[in-house]
Every structure is written in structure tokens, then in C-alpha cells.
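A single protein chain has been removed from this complex, and every other one stays in its place.
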Amino acid sequence: MKRYVFKKILVTVPIMIGMVFITFILLNVVPGDPITLMMREHISPDVVARVKGQMHLDDPVLLRFLRYLGGILHGDFGISYKLNRPVSYLLASAFPNTLVLTLAAALISWIIGIPAGILSAVRRYSFVDNFFMTFSLLGVSMPVFWSGLLFQYIFSLKLGLLPVAGLNGPLYLIMPAIVLGWSSAGTIARLTRSSLLEVMRNDYIRTARAKGLHEIRVIMNHALKNSLLPVVTVMALQVAGLLSGAVITESVFAIPGIGRVAVNAIQNRDMPLLQGSVVLTTFLVVAGNLVADILYAYLDPRIKYGATEAK
Amino acid sequence: MRTKHTSLLATANMDEAAAGSPLQEMDVLEKDSFWRSVALSFIKNKLALVGLIVVILLVVLAIFAPAFAPHDPYKVDLNQQFKAPSTTYLVGTDMFGRDVLSRIIYGTRISLLVGIVPTVISMGIGIILGLIAGYYGGKIDFGLMIVSDMVLSFPSLLLAMVVMYSLGANLLNIFIALSVVGWAGTARVVRSQTLSLKNKEFVEASKAIGTRNSKIMLGHVFPNCVPQLLVLFTLNIPGSILSEASLSFLGIGAQPPASSWGLMVSNGREYLFNAPWVAISPGVAILITVLAFNFLGDGLRDALDPYLKS
Partner (left out) sequence: MAGGSASLLEIRDLRTSFFTKRGVVPAVDSVSLRVGQGEIVGLVGESGCGKSVTSLSVLGLVASPGKIIGGHILYHGEDVLGFSAARMRELRGNKVSMIFQEPMTSLNPVYTIGKQVTEALRSHDRMVGSKEARLRAVEMLARVGISEPESRLEAYPHQLSGGLRQRVMIAMALICKPGLLIADEPTTALDVTIEAQILTLMRQLQREIGSSIVLITHNLGVVAETCDRVYVMYAGRIVEEADVFELFDRPLHPYTNGLLRSIPRKNEDESAPRRLYSIKGNVPDMARLPAGCKFAPRCERCVEACTRAEPELVDSGNGHFVRCFRPMSDEVKR
């Protein structure tokens, strides 16, 4: 098991570097010399001069990339063009907000999604099943920005129950977390349901019943652990989807998180800031995938202990 | 993620102990009867039928938009600003006095195009790369898989945002961005199918009589992937639609005065309190479209399920 974890971590590092590389290339090399782009945007000459100095644009791409990579490893993500402050500082103040939002949304999705999936599987084709599956389908089909606006309209503007936007306390988190968590909950509910249904068809479930176990025990002990294995993997992989959704949710609810920073950076042609936020986000995703792999290995004894045949 | 569905072809062999495929020998898969039985079980699924009908309606709306739209979607008339839904303006007007319904109808074109075209392109790329990776294996496979892993690890919206930043924000670039982002998933699926089929006898037989590799890949391996790819295709389209809508909403996608649904929602945002229909109704259009494709895709997957497993 330790070997497995070690190997996984080892593989993650080059992937991470590769992803930073892709981001770097897309932002620095693809059409649009940054200077010319900036000049088109009528940015002041001081900024242009400053940036020119910073960027060493005459150096070969690889060198620039390595310089950037080296910087990251020291926590230096460059300086924001527009705001003229270290990107790392800007990200550090935005990161906790995104973290809180994403965690809240994730929690909601698990707390609602898994029981919904179980109930739907156990009471297949019943009203409960149809209700939860409709709920899930809606979650997966509604654009997050739209459901966000809808929630704002109903609960803030019309009913005045919740604050419209911003992040000045836990109350502000309720709507964004629900909006963001809904689609995730939908995915998890559907996956739990199908996973459980498939597990229930296995022979060892029949064995458990043949032993005289109560049906609840058969489901909760024997079936669930097996069916949750893929669900757990998805839960950790959802980090990517949640972070994508967070970008939009932060926009709609004016939450000062990384997503908002990234969107503003695009609108202001602030490349270092955009680059920094993307790198940070991908790091989170890769970390999430790693956790998913390790968690799965831990839960599945076939991987944990390896398949050794004993006669 | 499969919802189980009792197949029509469930065998008469009830012996629980016999572990076997659900297909009886007599139900051998000939191409015609295959698609016919798929169609039959698809039709039985009411939701899937609804999805299919709605999708067809949307396509018709998109193609014949000028015939269906009651007003000119681009006509500005400041006297008609923010009219509530009425008989003249079924969904009301927006901040420029334009008929929202007409704009939504024209927006169907954008959404469908943006849903289908990048999906076709990205799946095309994915299929080719997946076939090559799975078939040739070795370093090529390794390299391709590392790259696709990296692409897959990016939150898709962020990657699309980065590409849009580089290319500039307009509708055409969205096609490029979404195509670039989407190939990795398909590549993986095709690759794993190829890997499992590569060692089957009929491939070895083809090789033995000297068939060119490309012919084997296209003629033997690829057809076996078709059911799965069909499902993937139908289910990827709503993803593209949502991505474009999101990008346009954020201002990084289609630009005014295009009637992209996402853009319409974004523009209507500030008037949410007074004229909610401006922002809400395009969203309803998105929801309906996405739901329709999801129903269609789910239905296809359920109908193809027994064959997907084997």
C-alpha cells in the first residue's frame, strides 16, 4: 500500500508540472504578444515598461517557463499587471473564500446525494426514486449561473430571507453553497444509485441473505461498502467540477474568491494573475485526484493487500 | 454510471448458478436486428422519446428561426423597454426593447451549433488519438495518455477560459476552445475499447491476412466503439452548451449583440428585480435544451446497455 501511494505521488509531480507548462504556453506563446495586446488596450507606458522588464520577452520560452516554475516553488507567482501587487498575496486572500464555498458545497452534495442515491436504489421505480432522480437531473442540467440568479430573485429580492451577495458571514454562504452543491449532489445521487443497484446483483449479496441477515444489514453493511468505492472516487474527482462551478457562483454572488479573481484578470488582461489562479486551481484538482486514488486504495482491500494467492 | 434496465433479451435460462451473458445464442447480433432492437427498447422509454422530440423541435426552430420568431431580434425600440410578458411580446422585452422570445429563438442557433460542432470536432480528435494510442501501445500510448490525463485534470471551464484569453473573446473562438478542451475524455474511452479489442481473435485474423493497420482500426475496432461513442456524443452536447453559456455569461464568450442565451442572462442580471423575465427566460431555454439532450442520451444508453457491457 505504501508503495502504491508513493508511486502515485511520484506520478503526480510530472503531471502537475506538465499542467503548469500547458497553462504557461497557452498564455504566453499563443497569438498575441502580450505587449502588443496591452498596447491595444491603451495601457499606460509605465506599465508597459515595467512589464517588459519583468517578462524578459527575448528569452527562449523554455527558459521563461523554468524561471516561472522556479518562482512558483518559492511561492513567487509574479506581479499583477493591473494591481501591481504580488499575485501570491492576491491569491492568498482569495483562496480561503473559495475553499469555504467549495467545502460547503461538497458537504451539501454528499449529505444529500448519498442518502438520496441509496433510497432511490432500494425503492427503485417508486415515487421516492423518481423524485430524487428528477432532483438530480435538474441539478445536472441547470446552468449554475441561472439557478443562482433564480435563488437570488426568489429568496433575496422577493422574499427577503437571505442576503443577495457578498461574503460577510455564514448566512451569505447558504445560497451559493446550495446552488453550487446541487449539481454535484445530482451526480453523486445518480452514481450512488446505479452503483448500489449493480452491487446488489452480486453473488455475495445473495450469500449474505442466505445467512439470514436482515435486509437492512445486507444493504448497509455488505452492499454499501462495495458500492461506495466508485462514489468515493467521484467525490474526490468532483473537486474539478466544483472549482469550475465556483468560478461562476462567485461571479453571481460576488464572492471574493479565486474564481472571481480569475474572471477579473481576464477582463483586465492581467496575465500573471490569471496564470497564478489557474495554476493554483489545477494544483487543487490534482491534489484532489491524488486523495481520491489513495482513498480508494485504502478502502478496497484488493488493492490494499494486493492479490496474493494462497493454496 | 449505468441505470439497469431489464433487457428484452433476458434469457429463459433461470438457473441462478449459471453465470453467463444475458444474451441467448438465438439473439445473435446482426446489424439490422441490432439497431432495430435498440430502437424498440428506446421507444419504450417515454422520457427518451420526449427528449428526442424536443431536440428535433429545437433543430427545426434553429433552422427556421426567421419563420418562428414573432419579431426582429435585433431591432432596438426604446419605447418598448422592459415590457412585461404579454400577447404581443410573449416573454416580454429587454433593456433595448427587443423581443426576448425572438432573441431566444435565434439563440437556439448559437446553442445548437455550439453544442454540436465542438463536440463533433473534439470527439473526432479523441477517436483518432484513442485508436492510435490503444492500437500501437508502447511509447505513443504512454505519451498520449499523460497528455490526456493532464488535459482531463484541468477544470474544463478554466481551461476554456485560458484559451479564450489567448484567442480573444468571440463566438468563433469558443468553438476552438471547446474542441481543444473536450477530446481527452473520448480518447480515453476509445483507447480502452481498443485495448480490449486488440487482442480479440478477429483482429489477429485480420492482421494475419495482411490488412493495413489503419483499415483494421477503422473497419474492425472503431465499429465496436460506436454504441458507446453515440451515447458519449449525446451526453457531451449539453456540456458544450452549458460551457458556452457560462463563458458568455462571464463575458468571455459571445459578445453583444449576439443572442447567446448565456449572454442574455448576463445582460439581464442588473434588471433582475424589475424585469426578471429578461434574465430568467433564456435560462429556461438552456434548461429545456440540456434536459432534452440528457433524456435522449440516457435513453440511448439504457437501450444500448446490454451491448455496452459485452
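The chains carry the letters A and B, assigned in the order they are written, with residues numbered from 1 in each.
One rule holds in what follows: contacts are C-beta pairs under 8 Å (C-beta built on N, C-alpha and C of every residue); 3 or more make two chains touch, one makes a residue touch a chain.
Model, not experiment: these values are computed from the prediction.
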{"item": "Residue among A:12, A:202 or A:233 that touches the chain left out of view", "value": "A:202"}
{"item": "Hidden partner chain, residues of chain A it touches", "value": "202-204, 206-215, 217, 222, 225-226, 229, 299-302, 305, 307-311"}
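The rule is short, and it goes like this: only the chains that are shown with their structure count from here on.
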{"item": "In the complex, chain A residues that touch chain B", "value": "14-15, 18-19, 22-23, 26-27, 30-32, 137-138, 140-146, 149-150, 152-153, 157, 190-191, 193-194, 197-198, 201, 206, 240-241, 243-245, 247-248, 251, 262-263, 266-267, 271, 274, 278, 281-282, 285-286, 289"}
{"item": "Parts of chain B lying in touch with chain A, wherever the complex brings them together", "value": "1-4, 16, 146-147, 149-151, 153-158, 161-168, 238, 242, 245-246, 249-252, 262, 265-266, 269, 272-273, 276, 279-280, 283, 286-287, 290-291, 294"}
